[in-house]
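What follows is a short report on a single structure.
A single protein chain has been omitted; all remaining protein chains appear in their positions.
The block that comes next holds subunit A.
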């Protein structure tokens, strides 16, 4: 009785099947139970079927290459001849070789220019803009956001011309009578990294500002009014109303700019190729150079994996601390 029931199609048979499912401890019973006994709205196994296509794409194009990179990072490989086992050698070199550590130090400096400065400037401008009405705000917003729309290569080429020894920046300085400040910005061992960094600030500030402005619009007016009635000045108002109100936007802005700072490749490639000397080499550029130019695939992979880990850790920290998410 209990076996033939499942094939039945008439309502009576179904009821019988249900009844039998409650009774006999068969595989079929458990299978049926999964679909019939759950409370409405409880997750069902069929959900996995829905995400399968996305998971497949994710797996093939992201997880699989990531795993492969991790595997390559454990080998010495020139990209052509048979690879040899390296174990943790490549990672050990990352820690001990100053030439491999330097790019990470440079990336840390760039974090300041790419993430900290744009967020700070964005907040400052937002605080000012929310207090005063400005004519043509949409226009300014568009202009400030423009660097985000431009391809990084275009940005790099344009800034390379601006920062050249006889470029726009030095010309302007000379016209203003500050010829003593002129220098070969991208060719100076001390100034090349800050110069590249300020390009990053230029690019990312617009993004931060637009994010914060839209966030500020959602802060209820009443909060500002209440603060003013309590006698708060512009500074107090910023710290008690605007800043907490923008918490979520700051987290998003920080995440985006952090990632942009750490995976910075195109700008370095176009402007300095890591020079002068190795003053502006960054991890992402080093990965490319080692993998495609000097044939050190293992070392490049180890660097890539480490970079991935650093980005992952930093974004986790941002979500926990700034966004205040516990899980």
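Throughout what follows, a residue touches a chain if its C-beta (ideal position, glycine included) is under 8 Å from a C-beta of that chain, and two chains touch if they have at least 3 such contacts; residues count from 1.
One rule holds for everything that comes next: contacts and distances are computed from a predicted model.
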Inset, instruction - Have a look at "Aspartyl/glutamyl-tRNA(Asn/Gln) amidotransferase subunit C", "Hydantoinase B/oxoprolinase family protein", "ABC transporter permease" or "Extracellular solute-binding protein" and point out the UniProt protein name belonging to the hidden chain. - result: "Extracellular solute-binding protein"
Legend entry - Selected from A:72, A:110, A:253 or A:287 as touching the chain missing from the view: A:72
Inset, instruction - Identify the residue among A:142, A:172, A:214 or A:273 that touches the chain left out of the display. - result: A:273
Legend entry - Absent-chain contact - pick from A:184, A:198, A:240 or A:308: A:184
Legend entry - Hidden partner interface residues of subunit A, rising order: 63-64, 67-68, 70-72, 75, 77-83, 160, 163-166, 183-189, 192, 272-278, 289, 292-295
